[in-house]
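Here you go, one structure.
Of the protein chains in this complex, one is absent; all others appear in place.
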């Protein structure tokens, strides 16, 4: 049993940009000698999150619209009174989505559905350079 | 320390069907020789998710109503233009809820509250045969 921790830089455009990171996670597992275990995918920062979706163009429009309804960009946030950086909406969305995701792997391969990709969603109101953490524990 | 990965078939009715899977997870832990560790519960597919609730009839109505507000069934989704399968709402709800859940166990028993059950929620617009993955890592 061992632990492998990799840091992967990801450039985003912000504004609820949705980026398919499945291959990045898959590579960390493949490049390891671990057969079975758990992968934790974590994004540093409080205006981005991780989840899974079917990565197709329709949902890349639908999901931002749903988040816009939950935490609209154009309303007042107390956060923006503190920092004046105008990204209060991004913090609220990210807190709800969560910065972390875990997925099991078996026989050196992630157990994902065929139409299920792992995505980083960057809610911030500017392009960002994110550091993705992929940590695998297994044997 | 070792890793055990079990696949559990679960039949659902779809339409935000909420199914108590606590016993399934509990059985995997009990049938193992592991005393302490973490259980990861994962659902393959992009129209279902995992969380915990108090499993009682009132909440089985309240939770679908809240999801209906967040991502209504009867509005237009770009996803449905792509596939015409009418389950865009299900994808959006599942992405928000998350396909994965982790819970610690100690002395061969999950650490859950008395009124806290682990549930699979299937948002899809038809009955589905889901494959639940329960992976435990521990000693």
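First chain written, first letter: the chains are A and B, and each begins at residue 1.
FYI, a residue touches a chain if its C-beta (ideal position, glycine included) is under 8 Å from a C-beta of that chain, and two chains touch if they have at least 3 such contacts.
Note that the coordinates shown come from a computational prediction; the quantities given were computed from them, not determined experimentally.
**Q** Which of B:29, B:48, B:96 or B:134 sits in contact with the chain that's absent?
**A** For the chain that is not drawn, the touching residue is B:96.
**Q** May I ask which residue of B:13, B:30, B:81 or B:106 touches the chain that does not appear here?
**A** B:106
**Q** Taking the full complex into account, what residues of chain A touch the chain not shown?
**A** Within chain A, the residues that touch the unshown chain are 1-3, 5, 38, 40, 42, 44-46, 70-71, 77-83, 88, 91-92, 94-96, 98-100, 102, 133, 135, 137.
**Q** Where does chain B touch the missing chain, residue by residue?
**A** Touching the missing chain: residues 1, 36-38, 51-54, 56-59, 61-63, 66, 69-70, 96-98, 101-104, 106, 111-113, 115-116, 137-139.
In this section, only the chains that are shown with their structure count from here on.
**Q** List the centre-to-centre spacing of chain A and chain B in whole Å, with centres computed as mean CA coordinates.
**A** Computed value for the inter-centroid distance: 19 Å.
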